[in-house]
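The other protein chains are all here in position, but one chain of the complex has been omitted.
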Amino acid sequence: MTAVLRVQDVVAGYGEVEILHGVSIAVSEAEIVAVIGPNGAGKSTLLKAIFGLVSVRGGRVELVGRDVTNIAPDRIVQSGMSYVPQTENVFPSLTINENLEMGAYVRRDGLRDRLERVYDLFPDIAPRRAERAGRLSGGQRQMLALARALMLDPKVLLLDEPSASLSPKMVDSIFEKIGDINRGGTAILLVEQNAKEALSFASRAYVLAMGENRFEGEAKEMLDNEEVGKLYLGA
Amino acid sequence: MSVFAGRLTDALATAQDRFRGVGDQLILAALWLFFLVFGTWAILTETDAFAVGVVTGSILALGAIGLTLIYGILKFAHFAHGDSMMLAAYVAFFALTGKVVGERTDVELPWSLNDLPGATSSIPWPGEGEFSFGYGLLLALLVAVVAAVALFILLDRLVYRPLRRRGSGIVIFAIAFLGIALAMRSLMLMLWGASPRLYVPGIRPTTDLPFDVRIVTDQIFIFFAALVLAALLYLLLFRTKLGKAMRAMSDNPDLALVAGINTEQVVTWTWAIGGALVAAAGVMLALQAQLKPELGFVLLLPLFAATILGGIGSPQGAFLGGMIVGITQEVAVAQDLLDISPGYKFSVAFVILILILLLRPRGLFGVKT
Partner (left out) sequence: MKPDRLITPLAFAAVTAAIIIMPAERSRDFDSVISFLVTFGTSVAIFSLLVLGLNVQWGYTGIFNFGVMAFFLVGAFTAAIITKGPAETEFVQYVGGFGEDLNLIPFLDSDQWLPFLVGILGAAVFCGVLAFLVSIPALRLREDYLAIVTIGIAELLRRVAIEESGLVNGTRGLPGIPRPLGDLVAPGDYKFVIFGIAVVILILVFIAVERGIRSPWGRVLRAVREDEMTTAASGKNVFAFKAQGFVLGAVVMGIGGAIFSYQRGAISPENFNHFFGTFIFWAMLIVGGSGNNKGAILGAYVVWGFWRITILLQAYDLPVFLETRIFFIRDFAIGALIVGFLLLRPKGLLPEVRRVSIWVDRLRRSMPAEAESADPHAPAG
């Protein structure tokens, strides 16, 4: 299988503080990969570095064989990768329709078709398309954020803790939705605090600690791995 | 037990939210009611002052439309707004007459827009009467628009973008605007001197309106210019992709970047459109009053009052806010109930500003942030 996203020895951080000291991961086509690890391991920074939001000082990021290291987010979106931040991931004063339109900002064509396709995938928010996003509940906002990221039919979707601050029931339906998206052919790279949930859902996983790779492997195996369990799953 | 306590706090919080919502709605309703009653009273008893207020209001509305765009989208309290308006008005003056101050007296360029055939002959007003200006002024307005757009984009590149990259707070920007406002005003004084100037010298034609109101015909033009520009800005913000991206950026610039919006480009567009609005407002201000370098800063407080009253980022709010502030100012110093000296005209705007900041900081049409 070819890797749609390949991250090689990425070094990144904020100001003078270096957070990632050479992290490498790879995501193959239509795969679900989870990145887990303790607080402050650099999981969110990794996603931001991949997406050009935090400048990469060393190493490289490749998207379908193309070097996208330190490229502006609008061009990354055009190249087929989308990103859903953990919080504040919708535009509250815009309508749902407008939120989705913003997801397709970089493209001029086919807005109507894209909207219909995304509304088909998220029937819950479809009837409320003229409402302001600020009025949605937490779970619906998360759905809208996912929908926005899918407007351009990306090859890879980066998700930063999609289950954070949601009720357990909502978490299940979000993961179910992510599964649907993945079955549509989109590779998913997801960062999770809730490691057990993530491992039972993903096909492969990386464990990050102190800004470095610690483990990697099949998610199922990792669930059974004693050391990972002890350190990160609270088993 | 803890579940119950949790539910109870939730219920209380919801009730509180709802109550706050109700209180908010009540204040809003009270404000609208007050403005309606006051407006009706003013029309009936102080008709002339009301008419003057509508004219002042049109000027404030024009200025506030540009201010609300810059303030709403870029989150900058643009303290150089009044001075930019005046500077653009002078650019139009220069294009129209070709005049600048030389060593001591005016020197004139060999050619200016006024030299175009028929450029100074008055444009007729479709109703009755004519405007004071010919198509030359409209061309001069165009020149001012181009100049203001260029200046704003240049300032963004040279000053605001480096500050933005450094992550400067709104206070640093406010101080920068202050420095720029000062530089702009000195530039006007350098080039055109301190004495007032006019686009078209002489007495300006008037028009009779119903209810024995006679106004300068130009003022009708100014009123409609404000109305049309407010409508156009509304359409831009709510009907075009660029406008939606502007609002998205105003909501959350980081998320806008993530969604794939080229935020630097949107910032440039915002300054460009803001510049065009500033030029239009400045030329109308100078047409209504006169060209005078200090006039820009004097307008600043009423402009901010109008913008905040209407709700920052709302074009219809800017129009209405401008009207309310303009009318209140004029009627307040004209009425006999309270003895208010005309010298306090601009202080009225300040009182409105304070009240709105205390009662409803997001204004009449503002979105809760």
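For clarity, chains are labelled A and B in written order, and residue numbers in each chain start from 1.
As a working rule, a contact is a pair of C-beta atoms (placed from the backbone, for glycine too) under 8 Å apart; a residue touches a chain by one contact, two chains touch by 3 or more.
Nothing here was measured: the structure is a model prediction, and the numbers come from that model.
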Next on the checklist: Under the definition given at the start, what are the shown partners of the omitted chain?
Outcome noted: B
Item to check | Touching the absent chain when the full complex is considered, from B:V22, B:A150 or B:L182 | outcome: B:L182
Checklist entry - Among B:L44, B:L109, B:A150 or B:I172, which residue is in touch with the absent chain? => result B:I172
Checklist outcome for this item: Of B:L28, B:I43, B:I123 or B:L163, the residue touching the omitted chain is B:L163
Checklist outcome for this item: For chain B, residues touching the missing partner are 77, 79, 102-104, 159, 162-163, 166, 168-172, 174-176, 178-187, 189-190, 297, 300-301, 304, 308, 341, 343-344, 346-347, 350, 353-354, 357-358, 361
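The rule is simple: only the chains that are shown with their structure count from here on.
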Next on the checklist: How many angstrom lie between the centres of chain A and chain B, each centre taken as the mean Cα position?
Outcome noted: 43
Checklist outcome for this item: The answer for chain B against chain A in the complex is residues 241, 244-245, 247-248, 250-252, 254-262, 367-368
Checklist outcome for this item: Per the touch rule above, chain A residues touching chain B in the complex are 51, 53, 72-74, 76-78, 82-83, 85, 88-94, 98-99, 101-103, 105-106, 134, 148, 152
